[in-house]
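One chain of protein is taken out of this complex; the other chains stay put.
The block that comes next holds subunit A.
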């Protein structure tokens, strides 16, 4: 099993920032169908701030990379996405502790702890048409990063048929059916970048 250092996590989140930057308009388009048309621009702002923070003072451990990234998201994104994505990374970072290198089993465990925390904070589970529809199957497929990427994508795709029970799309009731959840769509970007970072090693 491979070991991952701080540089791996830095490459992961910097690549993810590039994806959020490139996909911002698509996320906003999805959000305008069943939300309030701001998900793309908010996440782009937050993830670019994460990339800048990681470049300015690169933390020395995987845990510290995730903590700094989570804190930066909470301080820059706003909306529900800021606290939720921020909590995902902060909780995962806490789980990794001070270790300088962590194996893939530890990464899987940490990200699962992060997703558990998101679920608790949002009061949502997979099936509610939220980011958890992508996050939950993704962490269940870890430590196989390619499988996690595929599971996230399938989970996001499956939100099209769901009726929203949490978040702003829930106000629409039945009219939320037929649209992909923008949070699930953005969660797939994280796992795409993670799989890419793993494949590059």
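Rule of thumb we're sticking to: a residue touches a chain if its C-beta (ideal position, glycine included) is under 8 Å from a C-beta of that chain, and two chains touch if they have at least 3 such contacts; residues count from 1.
In this text, contacts and distances are computed from a predicted model.
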Which of "NADH-quinone oxidoreductase subunit E", "ABC3 transporter permease C-terminal domain-containing protein", "Peptide/nickel transport system ATP-binding protein" or "Dihydroxyacetone kinase subunit DhaK" is the UniProt protein name of the chain not shown? "Dihydroxyacetone kinase subunit DhaK"
Which one, A:93, A:114 or A:167, makes contact with the chain that was left out? A:167
Touch as defined at the start, partner being the missing chain; which of A:36, A:55 or A:200 qualifies? A:36
Who touches the missing chain here, A:83, A:137 or A:155? A:83
Across the whole complex, list the residues on subunit A that are touched by the chain not included here. 28, 32-38, 40-42, 45, 74-84, 121-122, 165-168, 170-173, 175
